[in-house]
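One chain of protein is taken out of this complex; the other chains stay put.
== chain A ==
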Amino acid sequence: MLARALYPPKNHLIHHPTTPVGIETPVGIESIGASCRLILNASFWVRLCAGVIAVTLMPGCHTRSDGAAEITSSGLSGRLTVTGSSTLAPLVVEIAKRFEQLNPGVRIDVQTGGTGKGIADVRSGVADIGMASRPLKGNETDLNAYKIAADGVSLIVHESNPVQELTQRQVVGIYTGKIDNWLQCGGRDQSIQVVHKAEGRATLEVFLKHFQIDNPDVKADVIVGDNQHGIKTVAGAVGALGYVSIGTAEVEAATGTPIRLLPVGGIAATTAKVASGEFPMSRPLNLVTIDLANPLVRTFVEFCQSEEVHDQVVAQYFVPIKK
């Protein structure tokens, strides 16, 4: 429940809600007098206290009555801590919610902090399961990765852009500032706006690794946060080139947003091609553990890999894994 509150659904554009600063209208003498009377008024205090008490007791209404003897199919109980990749967190939060419903004795806490933190936490024992939005590296062989979904990264351009495909060399040239007009890539005479992602984003790492670009060499015109921000930026600038998660882009393009997904290495950018493993710019989304000795950890990992959660994987715009 806590985890649910922390992670809004992924398709929301905004991850950081900011409360608008309220405007304090300066109070005149009359209204100060009025508020004095209000404060001195006994019934005001009664109402205030009642409000405070109500708010204090509120959480009690929401807590599940764990005491009630519930019959669980598995008989599992206990608490799991999952930390790591923020790409993966919204999906795992959804899956955890369903898992908690099926096993009322189980409580799963999902926290983020990046793939690196997930791996460090599993090693130190702080977390039972880590989330990693990349394959394990050579120095991480002490851990086991369990793929629960896949994600592809695709280049996107504005719908009106006549360019059908870019070569590896052209993409590198555009992102490092050596090519700045679509004319040089067989397009119209139109300057190119390079849409890049903020440092630390997982899609950025996949993109840079695939095209072998060093991040400090990138000459960007716009740096965006999440995929939706990238898509809206490209949709609003006819000369833009960007890269985003395929699942999100596919849905947006299908619902009329003026963007087009470019193929990479001759392979069309579709979730189907990611699922079949043909699409080159893709990555696994993994759960990471030391071992599966704990039955609760094993059951949860198996649940995440099962077909029961495929609808949730698709709802988060990722590609489910077919066994």
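Just so we're on the same page, a contact is a pair of C-beta atoms (placed from the backbone, for glycine too) under 8 Å apart; a residue touches a chain by one contact, two chains touch by 3 or more; residues count from 1.
Just so it is clear, contacts and distances are computed from a predicted model.
When the listed names "TIGR00659 family protein", "Phosphate transport system permease protein", "Acyl carrier protein" or "NADH-quinone oxidoreductase subunit E" are checked against UniProt, the chain not shown comes out as "Phosphate transport system permease protein".
In the complete assembly, the contact with the undisplayed chain comes from A:G236, out of A:P162, A:G186, A:G236 or A:G265. Only one residue from A:G78, A:G113 or A:G187 touches the chain missing from this view: A:G113.
Note that of A:E159, A:D221, A:E278 or A:E308, the residue touching the chain absent from this view is A:D221. Residues 13-18, 20-21, 23-26, 28, 36, 39-40, 86, 112-114, 116-117, 191, 193, 195-196, 198-202, 215-216, 220-225, 229, 232-233, 236-240 of chain A touch the missing chain (whole complex, contact as defined above).
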